[in-house]
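A single protein chain has been omitted; all remaining protein chains appear in their positions.
For chain A:
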Amino acid sequence: MIEGARWRKWVFFYVPMALFLLFLLFPFYWMVITSVRPDGELYRPWNSTNYNPFWTWNPTWVHVRYLFEETLFASWLWNTTFIALASTAISLVCGVFAGYALSRLNFPFAGSLGTAIFITYLVPQTLLFIPLAEIIRNYRLGDTPWSLILTYPTFLIPFCTWIMMGYFKAVPKELEECARIDGASRWQAMLYIVIPVAIPGILSAGIFAFTLSWNEFIYALVFLSSPAQKTVPVGVTSELIRGDVFYWGPLMAGALLGSIPVAIAYSFFVEHYVAGLTGSVKG
């Protein structure tokens, strides 16, 4: 019986898990291997005698150096970080307050307002950028980080509001009532009790918002034009693909370095983040 159980565990758990991991991690492996492979190997035809796409014996830093010395990659990184952090902060503040209000304050049409906010999230960015471009032009924000910091919240705020709404609903109402009997005003009860209890939810919303704005492409492509202002996704694809020439090495090095901050953010907060998604506030 026990033998059978072990056998089953391998077939139904370990093997599928390994296949899944392989599938999931292969793109990262490909990025890593391509970014350290010399050009000579990268552009070798597939039918040459020593063709070996999965490994290299001559790792090199030239692509990374190229990225930092010949392109504005460092500025792109800085731009992306600044824009992602600022738009996440704005969206979190708005999302936390809106989510609290929609889930806790009984005002007319709270339910339909919540749905309406969610619907705005469903409007595709590929449509929204056209009117937004007009607004950005009118306020002369084009080609500045503010064009993105102020437009990303159009999809981040609904997103954060929705996550926070769900989270606040899971926080027992009695906690707040008890605080209010204890002598806290509604504002203090929110500040001292509800928000600290909701921190896992705030962190998950924050990480998601950060990732969404870090990876955002279309607004960044439309609203930014000078190379020095670009973000990583736009900079890498517009400066390292020239016509039909793909600078594969720097391109992959850029993609790799661009995904590292997100990976760090995830792994750093993963504990809170998982707790946030499963919504646990048990006393």
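As a convention for this text, a residue touches a chain if its C-beta (ideal position, glycine included) is under 8 Å from a C-beta of that chain, and two chains touch if they have at least 3 such contacts; residues count from 1.
Criterion: contacts and distances are computed from a predicted model.
One chain of the complex is hidden; its UniProt record names it "Glycerol-3-phosphate ABC transporter ATP-binding protein", one of "Response regulatory domain-containing protein", "NADH-quinone oxidoreductase subunit F", "Glycerol-3-phosphate ABC transporter ATP-binding protein" or "Spore gernimation protein".
Residue in contact with the omitted chain (choice from A:72, A:117 or A:197): A:197. Residue in contact with the omitted chain (choice from A:185, A:225 or A:267): A:185.
For chain A, the residues touching the chain absent from view are 172, 174-175, 177-185, 188, 192-193, 196-197, 199, 281-283.
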